[in-house]
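Input: a single structure, listed below in C-alpha coordinates.
What you see is the complex with one protein chain gone and the rest in place.
Showing chain A:
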Amino acid sequence: MDLAELFQLFDSTLRNATPLLLACLAGLFSERSGIFDIGLEGKMLAAAFAAAAVAAWAAAPYVADPFPGQLSGLGLGWTAAILGVLAGIFASILMALLHGFASITLRGNQLISGVAINFLAAGATVLIGESLFSMGGQTPQLSGNARFSGLDLPLAETLGGIPILGPLYRDVISGQVILVYVALLAVPLTAWVLFNTRFGLRLRAVGENPGAVDTAGVSVVRMRYSAVLIAGILCGIAGAYLSMGTSAAGFVKDMTAGRGFIALAALIFAKWRPYPALGACLLFGLLEAIGSKYQNVDIGLFVIPVQFMQALPYILTVVILAGFIGKAIPPKAGGVPYVKER
(Lines give C-alpha, C1' and ligand atoms only; values in the text may rest on other atoms or scores of the structure.)
Protein backbone atom coordinates (compact mmCIF):
# COMPACT_ATOMS: atom_id res chain seq x y z
CA MET A 1 0.00 0.00 0.00
CA ASP A 2 1.51 3.27 -1.01
CA LEU A 3 1.02 6.62 0.63
CA ALA A 4 -1.57 7.87 -1.86
CA GLU A 5 -3.68 4.80 -1.23
CA LEU A 6 -3.44 5.30 2.51
CA PHE A 7 -4.48 8.93 2.19
CA GLN A 8 -7.39 7.86 0.04
CA LEU A 9 -8.44 5.57 2.85
CA PHE A 10 -8.11 8.40 5.40
CA ASP A 11 -10.05 10.70 3.15
CA SER A 12 -13.02 8.37 3.02
CA THR A 13 -12.65 7.65 6.75
CA LEU A 14 -13.16 11.33 7.43
CA ARG A 15 -16.17 11.49 5.13
CA ASN A 16 -17.72 8.38 6.66
CA ALA A 17 -17.09 9.58 10.19
CA THR A 18 -18.75 12.98 9.75
CA PRO A 19 -22.44 12.00 10.05
CA LEU A 20 -21.55 9.52 12.80
CA LEU A 21 -19.73 12.21 14.73
CA LEU A 22 -22.55 14.74 14.47
CA ALA A 23 -25.12 12.16 15.53
CA CYS A 24 -22.86 10.93 18.29
CA LEU A 25 -22.50 14.44 19.72
CA ALA A 26 -26.26 14.87 19.41
CA GLY A 27 -26.70 11.74 21.48
CA LEU A 28 -24.10 13.02 23.92
CA PHE A 29 -26.04 16.20 24.67
CA SER A 30 -29.33 14.36 24.96
CA GLU A 31 -28.11 11.48 27.09
CA ARG A 32 -25.95 13.66 29.32
CA SER A 33 -29.20 15.44 30.20
CA GLY A 34 -30.83 12.14 31.08
CA ILE A 35 -32.87 11.60 27.91
CA PHE A 36 -31.94 8.39 26.12
CA ASP A 37 -32.12 8.90 22.40
CA ILE A 38 -32.39 5.91 20.12
CA GLY A 39 -34.19 8.18 17.66
CA LEU A 40 -30.91 9.56 16.27
CA GLU A 41 -31.46 7.41 13.19
CA GLY A 42 -34.96 8.75 12.57
CA LYS A 43 -33.96 12.35 13.10
CA MET A 44 -31.07 12.00 10.66
CA LEU A 45 -33.29 10.32 8.09
CA ALA A 46 -35.96 13.00 8.35
CA ALA A 47 -33.30 15.68 8.06
CA ALA A 48 -31.69 14.00 5.04
CA PHE A 49 -35.01 13.94 3.27
CA ALA A 50 -36.07 17.47 4.17
CA ALA A 51 -32.66 18.82 3.18
CA ALA A 52 -32.61 17.06 -0.19
CA ALA A 53 -36.23 17.89 -0.97
CA VAL A 54 -35.89 21.59 -0.16
CA ALA A 55 -32.54 21.88 -1.93
CA ALA A 56 -33.93 20.20 -5.03
CA TRP A 57 -36.88 22.52 -5.00
CA ALA A 58 -34.82 25.59 -4.35
CA ALA A 59 -32.39 24.72 -7.09
CA ALA A 60 -35.05 23.91 -9.68
CA PRO A 61 -34.72 26.06 -12.78
CA TYR A 62 -37.83 28.16 -12.28
CA VAL A 63 -36.46 29.54 -9.04
CA ALA A 64 -34.26 32.40 -10.08
CA ASP A 65 -30.83 32.57 -8.51
CA PRO A 66 -30.31 36.30 -7.92
CA PHE A 67 -26.52 36.17 -7.67
CA PRO A 68 -25.37 33.31 -9.87
CA GLY A 69 -22.20 31.66 -8.74
CA GLN A 70 -21.63 34.28 -6.10
CA LEU A 71 -20.54 31.92 -3.37
CA SER A 72 -19.41 28.98 -5.43
CA GLY A 73 -15.84 29.65 -4.48
CA LEU A 74 -16.72 28.51 -0.96
CA GLY A 75 -18.37 25.40 -2.27
CA LEU A 76 -21.59 26.47 -0.65
CA GLY A 77 -23.58 26.66 -3.83
CA TRP A 78 -25.70 29.57 -2.81
CA THR A 79 -29.15 29.51 -1.33
CA ALA A 80 -30.35 26.06 -2.31
CA ALA A 81 -27.76 24.27 -0.24
CA ILE A 82 -28.17 26.58 2.75
CA LEU A 83 -31.94 26.32 2.57
CA GLY A 84 -31.52 22.57 2.41
CA VAL A 85 -29.46 22.42 5.59
CA LEU A 86 -31.90 24.70 7.39
CA ALA A 87 -34.79 22.52 6.30
CA GLY A 88 -32.94 19.44 7.53
CA ILE A 89 -32.32 21.05 10.91
CA PHE A 90 -35.97 22.14 11.06
CA ALA A 91 -37.25 18.61 10.36
CA SER A 92 -34.88 17.09 12.88
CA ILE A 93 -35.89 19.63 15.53
CA LEU A 94 -39.54 18.77 14.98
CA MET A 95 -38.70 15.13 15.63
CA ALA A 96 -36.63 16.09 18.66
CA LEU A 97 -39.47 18.15 20.10
CA LEU A 98 -41.78 15.20 19.62
CA HIS A 99 -39.33 13.04 21.56
CA GLY A 100 -39.01 15.76 24.19
CA PHE A 101 -42.75 16.18 24.56
CA ALA A 102 -43.26 12.44 24.97
CA SER A 103 -40.40 11.85 27.36
CA ILE A 104 -40.07 15.12 29.29
CA THR A 105 -43.54 16.65 29.42
CA LEU A 106 -45.59 13.45 29.32
CA ARG A 107 -42.89 11.43 31.16
CA GLY A 108 -43.26 8.54 28.73
CA ASN A 109 -40.85 5.74 28.02
CA GLN A 110 -37.88 7.20 26.18
CA LEU A 111 -36.99 4.04 24.31
CA ILE A 112 -40.49 3.62 22.94
CA SER A 113 -40.62 7.25 21.90
CA GLY A 114 -37.28 6.81 20.12
CA VAL A 115 -38.45 3.72 18.28
CA ALA A 116 -41.60 5.55 17.24
CA ILE A 117 -39.52 8.37 15.79
CA ASN A 118 -37.44 5.91 13.79
CA PHE A 119 -40.53 4.30 12.32
CA LEU A 120 -42.21 7.63 11.69
CA ALA A 121 -39.18 8.93 9.81
CA ALA A 122 -38.74 5.75 7.76
CA GLY A 123 -42.38 5.84 6.64
CA ALA A 124 -43.01 9.56 6.30
CA THR A 125 -39.91 10.31 4.21
CA VAL A 126 -40.88 7.78 1.53
CA LEU A 127 -44.55 8.73 1.61
CA ILE A 128 -43.97 12.46 1.29
CA GLY A 129 -41.15 11.92 -1.19
CA GLU A 130 -43.36 9.86 -3.47
CA SER A 131 -46.21 12.37 -3.34
CA LEU A 132 -43.89 15.29 -4.09
CA PHE A 133 -41.56 13.85 -6.70
CA SER A 134 -43.12 10.54 -7.83
CA MET A 135 -39.68 8.90 -7.97
CA GLY A 136 -40.29 5.92 -5.72
CA GLY A 137 -39.58 7.85 -2.56
CA GLN A 138 -36.34 9.36 -3.80
CA THR A 139 -35.64 13.01 -4.36
CA PRO A 140 -34.20 14.26 -7.65
CA GLN A 141 -30.43 14.17 -7.99
CA LEU A 142 -28.92 17.31 -6.62
CA SER A 143 -26.39 18.97 -8.82
CA GLY A 144 -24.31 22.09 -9.03
CA ASN A 145 -25.26 24.72 -6.53
CA ALA A 146 -27.87 22.58 -4.80
CA ARG A 147 -25.29 20.43 -3.07
CA PHE A 148 -22.07 20.87 -1.21
CA SER A 149 -18.75 20.44 -2.87
CA GLY A 150 -15.26 20.32 -1.50
CA LEU A 151 -13.73 23.37 0.10
CA ASP A 152 -10.07 23.97 -0.62
CA LEU A 153 -8.33 25.17 2.50
CA PRO A 154 -5.73 27.94 2.12
CA LEU A 155 -2.24 26.99 0.95
CA ALA A 156 -3.30 23.42 0.16
CA GLU A 157 -1.29 23.35 -3.06
CA THR A 158 1.67 25.28 -1.68
CA LEU A 159 2.12 23.04 1.34
CA GLY A 160 1.48 19.95 -0.73
CA GLY A 161 5.18 19.84 -1.49
CA ILE A 162 6.17 19.05 2.08
CA PRO A 163 6.80 15.31 2.40
CA ILE A 164 4.00 13.26 4.00
CA LEU A 165 2.35 16.10 5.98
CA GLY A 166 1.89 18.20 2.86
CA PRO A 167 -0.09 15.63 0.89
CA LEU A 168 -1.93 14.71 4.09
CA TYR A 169 -3.11 18.31 4.37
CA ARG A 170 -3.83 18.65 0.68
CA ASP A 171 -5.55 15.31 0.04
CA VAL A 172 -7.21 14.48 3.34
CA ILE A 173 -7.76 17.58 5.46
CA SER A 174 -8.37 20.03 2.66
CA GLY A 175 -11.02 19.61 0.00
CA GLN A 176 -13.77 18.36 2.26
CA VAL A 177 -17.33 19.58 2.34
CA ILE A 178 -17.82 22.40 4.84
CA LEU A 179 -20.04 20.21 7.04
CA VAL A 180 -17.04 17.95 7.71
CA TYR A 181 -15.26 20.90 9.29
CA VAL A 182 -18.39 21.82 11.20
CA ALA A 183 -18.46 18.31 12.67
CA LEU A 184 -14.77 18.41 13.58
CA LEU A 185 -15.08 21.82 15.23
CA ALA A 186 -18.14 20.66 17.13
CA VAL A 187 -15.94 18.30 19.16
CA PRO A 188 -13.80 20.87 21.01
CA LEU A 189 -16.83 23.15 21.22
CA THR A 190 -18.86 20.42 22.89
CA ALA A 191 -16.05 19.61 25.30
CA TRP A 192 -15.68 23.27 26.20
CA VAL A 193 -19.40 23.80 26.72
CA LEU A 194 -19.70 20.64 28.78
CA PHE A 195 -16.84 21.27 31.17
CA ASN A 196 -16.35 25.03 31.26
CA THR A 197 -19.75 26.63 31.20
CA ARG A 198 -22.70 27.00 33.51
CA PHE A 199 -24.88 25.31 30.90
CA GLY A 200 -22.55 22.31 30.78
CA LEU A 201 -22.47 21.94 34.56
CA ARG A 202 -26.25 21.99 34.75
CA LEU A 203 -26.54 19.64 31.78
CA ARG A 204 -24.26 17.06 33.38
CA ALA A 205 -26.02 17.46 36.71
CA VAL A 206 -29.50 17.01 35.31
CA GLY A 207 -28.52 13.68 33.80
CA GLU A 208 -27.05 12.44 37.07
CA ASN A 209 -29.46 13.77 39.70
CA PRO A 210 -32.30 15.98 38.46
CA GLY A 211 -33.46 16.39 42.06
CA ALA A 212 -30.24 18.26 42.84
CA VAL A 213 -30.84 20.60 39.91
CA ASP A 214 -34.46 21.19 40.85
CA THR A 215 -33.70 21.96 44.49
CA ALA A 216 -30.93 24.30 43.38
CA GLY A 217 -33.63 26.39 41.75
CA VAL A 218 -33.01 25.38 38.12
CA SER A 219 -35.78 24.05 35.88
CA VAL A 220 -35.18 20.41 34.98
CA VAL A 221 -37.70 20.60 32.14
CA ARG A 222 -36.00 23.58 30.54
CA MET A 223 -32.54 21.96 30.78
CA ARG A 224 -33.74 18.75 29.19
CA TYR A 225 -35.58 20.52 26.39
CA SER A 226 -32.46 22.54 25.59
CA ALA A 227 -30.42 19.35 25.39
CA VAL A 228 -32.97 17.65 23.15
CA LEU A 229 -33.05 20.73 20.92
CA ILE A 230 -29.28 20.74 20.51
CA ALA A 231 -29.47 17.06 19.64
CA GLY A 232 -32.06 17.97 17.02
CA ILE A 233 -29.81 20.60 15.45
CA LEU A 234 -26.79 18.29 15.31
CA CYS A 235 -28.79 15.40 13.85
CA GLY A 236 -30.20 17.85 11.33
CA ILE A 237 -26.73 18.76 10.11
CA ALA A 238 -25.78 15.07 10.03
CA GLY A 239 -28.80 14.25 7.89
CA ALA A 240 -28.19 17.17 5.55
CA TYR A 241 -24.62 15.99 5.10
CA LEU A 242 -25.82 12.51 4.10
CA SER A 243 -28.10 13.73 1.31
CA MET A 244 -26.25 16.86 0.20
CA GLY A 245 -22.59 16.41 1.02
CA THR A 246 -21.83 12.88 -0.12
CA SER A 247 -21.60 11.35 -3.57
CA ALA A 248 -25.22 10.21 -3.25
CA ALA A 249 -26.39 13.79 -3.82
CA GLY A 250 -30.01 13.16 -3.12
CA PHE A 251 -32.28 11.30 -0.80
CA VAL A 252 -32.68 7.55 -1.09
CA LYS A 253 -35.04 5.45 1.01
CA ASP A 254 -33.47 4.41 4.35
CA MET A 255 -30.20 6.10 3.41
CA THR A 256 -29.05 6.42 7.05
CA ALA A 257 -28.51 2.64 7.01
CA GLY A 258 -28.18 2.22 10.77
CA ARG A 259 -25.75 5.13 11.25
CA GLY A 260 -27.83 6.41 14.15
CA PHE A 261 -27.30 3.17 15.97
CA ILE A 262 -23.61 3.06 15.11
CA ALA A 263 -23.36 6.59 16.54
CA LEU A 264 -25.04 5.33 19.68
CA ALA A 265 -22.51 2.50 19.92
CA ALA A 266 -19.71 5.02 19.45
CA LEU A 267 -21.22 7.13 22.25
CA ILE A 268 -21.16 4.19 24.63
CA PHE A 269 -17.65 3.26 23.47
CA ALA A 270 -16.60 6.84 24.21
CA LYS A 271 -18.31 6.72 27.60
CA TRP A 272 -20.28 9.89 26.84
CA ARG A 273 -17.13 12.04 26.41
CA PRO A 274 -16.53 14.32 23.40
CA TYR A 275 -12.93 13.59 22.39
CA PRO A 276 -13.23 9.82 22.76
CA ALA A 277 -16.40 10.18 20.67
CA LEU A 278 -14.26 11.62 17.89
CA GLY A 279 -11.90 8.66 18.15
CA ALA A 280 -14.73 6.14 18.17
CA CYS A 281 -16.40 7.70 15.13
CA LEU A 282 -13.12 7.79 13.22
CA LEU A 283 -12.66 4.09 14.01
CA PHE A 284 -16.09 3.27 12.65
CA GLY A 285 -15.41 5.50 9.65
CA LEU A 286 -12.15 3.65 9.01
CA LEU A 287 -13.85 0.25 9.15
CA GLU A 288 -16.46 1.46 6.70
CA ALA A 289 -13.75 2.80 4.43
CA ILE A 290 -11.84 -0.47 4.54
CA GLY A 291 -15.04 -2.37 3.83
CA SER A 292 -15.79 -0.45 0.69
CA LYS A 293 -12.22 -0.20 -0.57
CA TYR A 294 -11.06 -3.80 -0.12
CA GLN A 295 -14.02 -5.78 -1.26
CA ASN A 296 -12.75 -9.32 -1.69
CA VAL A 297 -9.61 -9.82 0.30
CA ASP A 298 -7.51 -12.81 -0.69
CA ILE A 299 -5.52 -13.95 2.30
CA GLY A 300 -4.07 -16.99 0.53
CA LEU A 301 -6.09 -19.76 2.14
CA PHE A 302 -9.46 -18.31 1.12
CA VAL A 303 -11.09 -15.10 0.00
CA ILE A 304 -12.81 -12.98 2.65
CA PRO A 305 -16.15 -12.15 1.03
CA VAL A 306 -17.20 -8.58 0.37
CA GLN A 307 -20.21 -8.95 2.64
CA PHE A 308 -17.96 -9.57 5.62
CA MET A 309 -15.86 -6.52 4.89
CA GLN A 310 -18.91 -4.33 4.61
CA ALA A 311 -20.34 -5.74 7.81
CA LEU A 312 -17.28 -4.70 9.83
CA PRO A 313 -18.75 -1.53 11.42
CA TYR A 314 -21.90 -3.40 12.37
CA ILE A 315 -19.92 -6.25 13.89
CA LEU A 316 -17.98 -3.76 16.01
CA THR A 317 -21.30 -2.17 17.03
CA VAL A 318 -22.57 -5.50 18.30
CA VAL A 319 -19.33 -6.16 20.15
CA ILE A 320 -19.48 -2.74 21.85
CA LEU A 321 -23.16 -2.90 22.71
CA ALA A 322 -22.71 -6.37 24.18
CA GLY A 323 -20.36 -4.73 26.65
CA PHE A 324 -17.10 -6.37 25.65
CA ILE A 325 -15.13 -3.17 25.78
CA GLY A 326 -14.74 -2.07 29.37
CA LYS A 327 -17.55 -0.97 31.61
CA ALA A 328 -19.46 2.05 30.40
CA ILE A 329 -21.47 3.79 33.09
CA PRO A 330 -24.26 5.86 31.56
CA PRO A 331 -25.57 9.05 33.18
CA LYS A 332 -27.33 7.84 36.31
CA ALA A 333 -30.71 9.43 35.72
CA GLY A 334 -30.76 8.42 32.04
CA GLY A 335 -34.05 7.05 30.82
CA VAL A 336 -35.93 8.00 33.97
CA PRO A 337 -38.58 10.73 33.71
CA TYR A 338 -38.24 13.30 36.46
CA VAL A 339 -41.10 13.39 38.93
CA LYS A 340 -40.95 15.51 42.06
CA GLU A 341 -41.12 13.32 45.14
CA ARG A 342 -44.65 12.63 46.23
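By our rule, a residue touches a chain if its C-beta (ideal position, glycine included) is under 8 Å from a C-beta of that chain, and two chains touch if they have at least 3 such contacts; residues count from 1.
One rule holds for everything that comes next: contacts and distances are computed from a predicted model.
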Protein name (UniProt record) of the chain left out of view, among "Succinyl-CoA--3-ketoacid-CoA transferase", "ATP-binding cassette domain-containing protein", "1,2-phenylacetyl-CoA epoxidase subunit B" or "Sulfurtransferase TusA family protein": "ATP-binding cassette domain-containing protein"
Among A:A60, A:L185, A:A212 or A:V318, the residue in touch with the chain that has been omitted: A:A212
Identified contact with the non-displayed chain, of A:I173, A:L201 or A:V336: A:L201
Positions on chain A where the hidden chain makes contact: 195-202, 204-205, 208-209, 211-218, 332, 340-342
